[in-house]
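Sharing a structure, written as C-alpha cells. Questions coming.
For this view, one protein chain was removed and the others were kept in their places.
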Amino acid sequence: MNVHPTILAMPVAIPLLFGALSLLMQGIRTPHRVRVQQILAGIAIGANLILALLLLSYTLSGGRMSFQMGLWPAPFGITVYIDGLSAIMLTTVGLLSALIFPFAVATMDAERARLGFYPMALFLLMGANGAFITGDLFNLYVFYEVLLMSSFVLLTLGGTPSQINGGIRYVVLNLMGSMMLLLAAGITYGTLGTLNMAHIAVRMGATPYLVQAVIAGLLLIAFGAKAAAFPVFFWLPSSYHTPHPAVTALFSGVLTKVGMYSLFRTFPLFFPWLLDEWQPLILTIAGLTMVIGVLGAFAQPTIRRLLSFHIISQIGYMFMGLGVAMAPTPYGVGFGLALAILFLVHNQIVKTALLLGGGAVELETGTGKLNELGGVVALRPFQAALFFLAAFSLAGFPPTSGFIGKLGLLEVTFSSGSWVIAAVSVFVSLLTTMSMIRLWQYVFWGKPHSKYRMPKKLATQGASMAMTVPVLILVVLSIAIGVMAQPALDAVQVAASQVIDRVGYVETVGPELTASDLQIPFGNYPADAVAAGR
Amino acid sequence: MTEIYLRLVNLILTPLIILVAILLFLRGHDLPGGGFIAGLLVAAALELTILSRGATVTREQYGPWLIPLVGLGLLVAVIAGLLGIYGGGFFHGMWIEFYLGGDKIKMGTPQLFDLGVMLVVIGMGVTYLLRLSEAAEAVSKNDAVEGEQP
Amino acid sequence: MTAIMLAVLVGVLFACGAYMILLRGQIKLVLGLGLITHAVNLALFGTGKLTRGAPPIVPHEQQVTAAMAGQFADPLPQALILTAIVISFGVTAFIVVLIYRRDALTGSDLAPGELATVINTSDPFAPFSSRMVMPEAADDYDILQFELDEVYDNPQAEGADE
Partner (left out) sequence: MSALALCLLLLFLAGPIFWLLKPQRSHAFAWLAALPPAAVTLWQALQMNAVASGSTLVERYAWAPTLGLEVALKLDGLALFFGLLITGIGTCIAFYTNYYLEGDRRQGYFYLVLYIFMASMLGLVWSDDLLTLFVFWEGTSITSYLLIAYKSEYKGAVEGARRALIVTTAGALAMLAGMVLLGLEAGTFNISEILAEPGIATAAITPVALVLLFLGAFTKSAQFPFQFWLPGAMSAPTPASAYLHSATMVKAGIFLLARLHPAFSDLPLWFWSLFLVGGFTMVLGAVSAIRYTDMKALLAYATISVLGMLTMLLAFQEEYALEAFVVTVLAHALYKAPLFLSAGIVDHAMGTRDLRRLAGLARALPVVALTVVLATVSMAGIPPTMGFLAKELLLENFYDLFEHSETLIGGLGFAIAALSAVFLGGAVFTLTWEAFFRRKPDDEAAHLHHAPSFWFAAPALLLTILGAVGALFVGSYEQVLLAPAIAAVAGEPIEVHLKLWHGLTPVFFASMGILVLAVVVFLARGLFRRLYARVPTGFSALAVYDATVDAIYRLAYRVTTVIQGSPMAPQLSVTLLAGVAVVFYAVFFTDGSTSRLLDSLEFPTLTEWAIFALAIIAAITTVRARSRLSAIIALGVVGVTVTLFFIIFGAPDLALTQLLIEVLTVFLLVLVFFHVKPDTPIAHDRREPFRLLVAVAMGFFGFAVVMVNHLSQVGESISPYFIENSLELGKGSNVVNVILVDFRGYDTMGEITVLALAALGGYALLRSTQMHALRQRINAARQMLASEPEPAKSESGREAGHD
C-alpha cells in the first residue's frame, strides 16, 4: 500500500470536520436538523471505519508510518504515528462507534438529540482517535482533554440530577488525573527538553532515576485514572450508570481503553526497564483492581451499575498483561503485552455488547433495577440469548474471546512465575461468573414483571432491530475471535512486537533522532538492556 | 438609573473594545495578541452589552447564532489545516505575499486558523455569559414570584 | 533561587487548593480548583528557562542566530501554558454550570455524595443477605437523589414520551 502519510491526519480531521458542520446545523431552526446531524455523523463514522480498516491492513502486514504535522521536522513539530496497536485501537473504536450509532439513532430521546448528541459523539471519536495516533506527549494531553470534555458533556447531556451528581464527581476526579498528565509533560520538557515521544525515548536512558520515577509515576496515575485502575477509579462507578445507555456503551468501549492504550504505548517506549522493576507494583495494582471491581459488582442494584464495576475488574486483567509485558516467557518477550492487547479488544467488544443489551432492557422495561426486573427472557428471547453469550464471554467461557484472553494470560503469568496474580485472576474469574449469573438470573429469569412499559418510539420493528443487530454483531465477533484465535493472536503479536521495538519507533518518526546528541546508547529492551543505560 | 449609564458605556465602549480586539488579532502573528486574546476581549465586550440590555433580549438576538459560530470557527480552523494538504501535508502553512500601497501584506493559512480560533473563543465565552446571565435573571424573577405566593 | 521561590509558591497554591477542594461545599470546590489551576500553570512555567523581560518576539527583518536565541524567554512553555489556561477555563466554566444546575435542581450546597441506600443488598436468591443490616446513612449522603431521578425519568411526569 502506498499512500501519502498525510492520511494520518484524517482520523482526527474527518470527525472534526463533520462535527463542525453539525454544529453549524445547530442554529438552523428546522425540524430536520437532527436528521441532518444524523446523516453527517453517519458519514463521518463510516468514513472513519473504512480509514481505520485501511490502516489496520497496512500495519498488520508489518508496516508503520509517521507524519509530521505541518511538515515541521521531527522533534519540533507534532508527530502522528501509527503502528499495529494504534491501528487496532482505531479499528475497534471505529467499529464500536459504527455499531452504537444505529442504537443511538433508534433510542435517543428527542431532547438529547436536539441538544447536540451527534456532534458530541463525533468529538469523542476525534479525541480517542487523536490520542491513539499521536506521537507527542503534550498533544496526548490535549487529546485527553478533548476526550474528557466530550465525555463530560455527553455524560451530563439531559441534565437529570443523578447525571449532574455523577458528572461533578467524574469531572473533578478526572481533572486531577489530567493534571498529573500535564505535570508529567511539563517535567518531561523541563528535564529532557523535548516533547516528541520518540525523542523522549532516546533521551530517557540518560535521565536520573529520580526523574524517571517521577515521570513514570505521574503517567501511571494519569493513565491509570483514565483507565479506572485501583486506587483512582472512583469516578467510573459513580457516573457510568447515569447517562443514556448508548452513551454508557460508547464510554465503556472508548474511555477506559484510551487510558490502557496510553500505558501500553508509553511504558514500553519510554522506560521498558521500569516494567520489570516495578512489576510487583503493577501486579499489585492489577490484583486489587480486579478484586475490588468484581466485589463492587456484587453489591450493585442496577444493570449498568453492575456492569460498570465489571469494567474496572477487567481493567485489572489488562494491567496484569502490562505487568508481564516484558517478562521472559517461552513465547518470547512481549507476549504478555500481546495478550493484554487481545484482552483489551475482547473487553471492548463484549462490554459494549453487554451494555447495549442491558441498556436495551432498561429502555424497554423502563427500569434497570435488578429487583424490579425478571422474566425478560420470555419477552425478548433472542436478545436474552445474545446477552447470555456475551455474559459468559466476559466470564471467560470457551469458545469465546474471553477464554482465549484468560487462558493466554494464565499461561504467561504462570510461565513467568507470577503465581500470586495468576491465582488471583483465577479467583476473580470465578467471582465474575457468579456476578454475571446473578445479573442474568435477576433480569432474565424469574417471573415477568407486569408493570413493564415500553416507550412508543422503541416499540417499532426498526427500533428493535437497531437494538439487537449491533449486539448480535459484537457477540459474533467475540465468538469469532475465540474460534479463530490464531489470526487474532498473530495480529496482536505483530502489534506487540512493534510496540516493544523502540528502535523501530524512533526510526519511523525521525531517523536522525537515533543518533542522539547526548551520546547515550539507545536500543531495544531487554536485548540491549545494558546499552539502554540500565 | 444605572441602566442608562450602562447603555451609554455599552454604546461607546463595546465597539471600541471590539476594534481593539480586531487590531490585536491582526497583529497577533508579529506582536502580542492573536486569536485567543482577541476572542476573549470580544467576549468580555459583549458582556457589557448583556449587562446593559438584559440577557433575555440579547439572547433572542444573538442566542441562536452562538453554537453555529463555534461550529464555523472549528470549520474555518480545520479547513485551514486541510488546505495545507495542497502544499504537501495537513496543517502545512501556505502564504501569499503581496504589496498594497508599499506595505508588504502576507496572508496565510495559519492566520485563517487563528481566525477560527477567535470565532470559537467568542462563541464559547458569549454562550456561557449569556446563558448564565439569563438563568440568573430568571432565578431572581422566579424567586420573586415564589416569594409572593405564600 | 528564583526557581525555588516559584516552587514554594506552587507548593503553597497546591496546598491551599487541595485543602479547599477537600472541604465540603460547592463554591469552595470551584475556588479550590481555580487555585490548583494557577499552581499547575506556574509549575509549567517553571519548566522553561526563566528570563527576565525578554519576550520571545523576534524583531522584524532580522536573521536570528543560535547565539541570540538564548536571550529570549523560552517560547514553548508559554505556548503550552496558553493552551492549558484556555482548556482549564473551558473546564472551569463547565463545572460552574454543572454546580449551578445541580443547585437549581436539588437546592443542595454540599459536594455531591452517592446515595447510600441505593446499594441494594437484598438478593432474593440469597436468603442470608436478608439478615444484612443497612448502616444508617451518614449526613454526607444525598438522600434525595434517587427519588428525584424517578420523578424526572418518569415519562408520565415528563408529559412527552414521543
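Chains: A, B and C, in written order; residue numbering restarts at 1 for each.
FYI, contacts are C-beta pairs under 8 Å (C-beta built on N, C-alpha and C of every residue); 3 or more make two chains touch, one makes a residue touch a chain.
Predicted model only: the values in this text are computed from it and were never measured.
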Left-out chain, listing which of the shown chains it touches: A, B, C
Where the unshown chain meets subunit C, residue by residue: 1-28, 30-31, 34-35, 38-39, 41-43, 45-60, 62-66, 68-70, 72-76, 78-79, 81-83, 85-87, 89-94, 96-101, 103-114, 116-117, 119-130, 132, 135, 138, 140-141, 144, 146-148, 151-152, 157
Missing-chain contacts mapped onto subunit B: 28-37, 40-41, 43-44, 47, 66-67, 70-71, 73-74, 77-78, 81, 91, 93, 95, 106, 108, 110-111, 113-114, 116-117, 120-121, 123-125, 127-129, 131-136, 138-140, 142
Residues of subunit A (touch criterion as defined above) contacting the omitted chain: 12, 16, 19-20, 23, 26, 69-70, 72, 75-78, 115-116, 119-120, 123, 126-127, 130, 138-139, 142-143, 145-146, 149-150, 152-153, 156-157, 159, 161, 168-169, 172-173, 176-177, 180, 183, 186-187, 189-196, 199, 203, 206-211, 213-214, 217-218, 220-221, 225, 231-232, 234-235, 237-238, 292, 295-300, 330-331, 371-372, 375, 377, 392, 397-399, 403-404, 407-408, 410-411, 414-415, 422-423, 426-427, 429-431, 433-434, 437, 441, 444-447, 483, 485-486, 489-490, 493, 517-518
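In this text, only the chains that are shown with their structure count from here on.
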Pair of chains whose C-beta contact count is the highest in the structure: A-C
Subunit A and subunit C: spacing of chain centres that average the CA atoms, whole Å: 23
Gap in Å, rounded to a whole number, between the CA centres of subunit B and subunit A: 36
Parts of subunit B lying in touch with subunit A, wherever the complex brings them together: 64-68, 70-72, 74-75, 78, 81-82, 84-85, 88-93
List of subunit A residues in touch with subunit C within their complex: 110, 138, 142, 145, 148-149, 152-153, 156, 159-162, 164-169, 171-172, 175, 179, 182-183, 185-187, 189-190, 195, 238, 299-301, 369-371, 438, 441-442, 455-457
Residue ranges of subunit B in contact with subunit C within the complex: 30-32, 36, 121, 124, 128, 131-132, 135, 139
